[in-house]
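Right, one structure below, let's go through it.
Left out: one protein chain. Kept in place: all the others.
Presenting subunit A:
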Amino acid sequence: MAAGVAAWLPFARAAAIGWMPVANLPMPVAPAEKNKRQDELIVLNVSGRRFQTWRNTLDRYPDTLLGSSEKEFFYNEDTKEYFFDRDPDVFRSVLNFYRTGKLHYPRYECISSYDEELAFFGIVPEIIGDCCYEEYKDRKRENAERLMDDQEDNKDAKLPNMTFRETMWRAFENPHTSTMALVFYYVTGFFIAVSVITNVVETVPCGSAPNQKEVPCGERYTVAFFCMDTACVMIFTVEYLMRLFAAPNRYRFMRSVMSIIDVVAILPYYIGLVMTDNEDVSGAFVTLRVFRVFRIFKFSRHSQGLRILGYTLKSCASELGFLLFSLTMAIIIFATVMFYAEKGSSSSKFTSIPASFWYTIVTMTTLGYGDMVPKTIAGKIFGSICSLSGVLVIALPVPVIVSNFSRIYHQNQRADKRRAQKKARLARIRLSKTGSSNAFLHSKRNGLFNEALELTVKEHRLRKSTSLIESQHHHLLHCLEKTTVSRNKHFNHEFVDEQYYQQSYLEAGLQNYPSRSPSLSSQEGMTGTCCTRRSKKHHSPLPNASAPAHMQPLTHTHPHKQGLQELSTIHIQPLSTSRSSLNMRIDEPAPLNCQSSQITTAVISIPTPPVTTPEGDAHLPAGPAHQNVVKVSAL
């Protein structure tokens, strides 16, 4: 039932008395109203702004939060009001909905925050009034497109276990993912260009022997051109077959536009091979060669602009259709008129109406070749009207097409910009998140340190005052550490700094970079040698850190690797780095007396960005590796 019609219910029920004398049967019992309340004002406190309304107003929509008993959860006994910790501005629209029955969407509001508020209050967005519904739908569609763009970017991410086929497909679709793909991309591009140029040059007349007429190059150097053609077609065929093999859905791939273009590009060659030098079909053979020019469309895989253009034309199909239709109409009309106007004049070129088509088209598009001109006065008058109207008819649909193109183009620009900004944004977000994780590690370090040195002085001064939440959180992380027992049962996992983790993870066997040091001992950090309890895997993040004596130099100089050092039987290096304490690497949180459990590289790590390194080397080598592991966020 619509809004205020509920207010008319008493009236409708009262008017039902009109049926009573007519009725033959006894009526059912009326529902009793238990604890009937007088209509009262209720106060809704939304983030400090107080709204007041009658209870009846809210009761109009019993399937929403405010209209049902769900609002009792928010009732505050002390202040006798309902408190909602939500946005008061959006709440205005929500409350107006109860009052007037119409839900409006304010234009200045962000679409997703509005949606969230509606979802919270249990209101279906479909009942937005007609005045605002279009705007709402437009914004929602825009937002969805934007999110879809972002999701598409995520598809670039490499999944951990991709089959060879999937890797290949990904390489084909996104050339910048690996070097091989890039090479392939450029090679095919090069060959497309070669093929097209060959086709063009083939027809240029080459210098000839003095007594012969000029022949095109194609006939002079037949063999050479044939070899070039063959080579290009070979490459294209191989490429097509590889794509076909790698495609996840072969049937769909075969139906896609790009694959059809590929097929059309290489088919003439094969057809030409098959056909012999038969007299009848050689004409058709020549026609087939025309199709070779379709190879130029293969460039659209390489150029995004071309794709946008194609997409625009497709999306403006209706406008283009209208343009075509109106032009055809006008052409026919004017051709007829011109034909009859010029019929009388002698030696008129307007021999028939179809012949006049040519004149009309040339005039309407303001080309004006001048091969056909009207000679009579009537013809000239109608000819001028024709050219004027041509300008108008063509000019009308063009802005629509232009605006469509502009919209799509800008959308793409935005998508690219967003992609570029995304990395920086994410890095900054991670940076702000390190605070809490660093706090935990820091406090842990301090705690252990303090234990170890057996300080009697309470270190409360040194420790940052941790709030209750923080201490509980740290306790939680501790518990998690204690819980995760590794298979060797000698130590449990601990949270470590991300870079620390990254390095160890890299060692743990990702074959991403061939320059991994072979001398690094492996996995979970059991180093072999002297003291199994004491020896620890030590990673100093910098080769030039204040060198603990036992460290061995870098075994490779890959610039990304922040100094993966060989494992050694290095003992404790508590706080031996020269870093400032804020950007601490966890080198050795262990105490001096070797009593603590061994610290290993943990599987669980907190994603802290390496931007905290003083070198500012924000480039994580194992970008893909990043996403392969289970990450426990510190927040």
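By definition in this document, a residue touches a chain if its C-beta (ideal position, glycine included) is under 8 Å from a C-beta of that chain, and two chains touch if they have at least 3 such contacts; residues count from 1.
We adopt the following convention: contacts and distances are computed from a predicted model.
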item	value
Chain excluded from display, named as in UniProt, from "Kv channel-interacting protein 4", "DNA-directed RNA polymerase III subunit RPC6", "AP-2 complex subunit alpha" or "DELLA protein"	"Kv channel-interacting protein 4"
Touching the absent chain when the full complex is considered, from A:Ala181, A:Ala341 or A:Leu477	A:Ala341
Chain not shown: contacting residue from A:Gly18, A:Gly48, A:Pro248 or A:Gly370	A:Gly18
Chain not shown: contacting residue from A:Pro10, A:Gly48, A:Pro248 or A:Gly370	A:Pro10
Options A:Met27, A:Leu41 or A:Val274, residue touching the unrepresented chain	A:Met27
Chain not shown, touching residues in subunit A	1-2, 4-5, 7-27, 29-30, 32-33, 36, 38-39, 54, 56, 99, 340-341, 343-344, 376-378, 381-382, 385
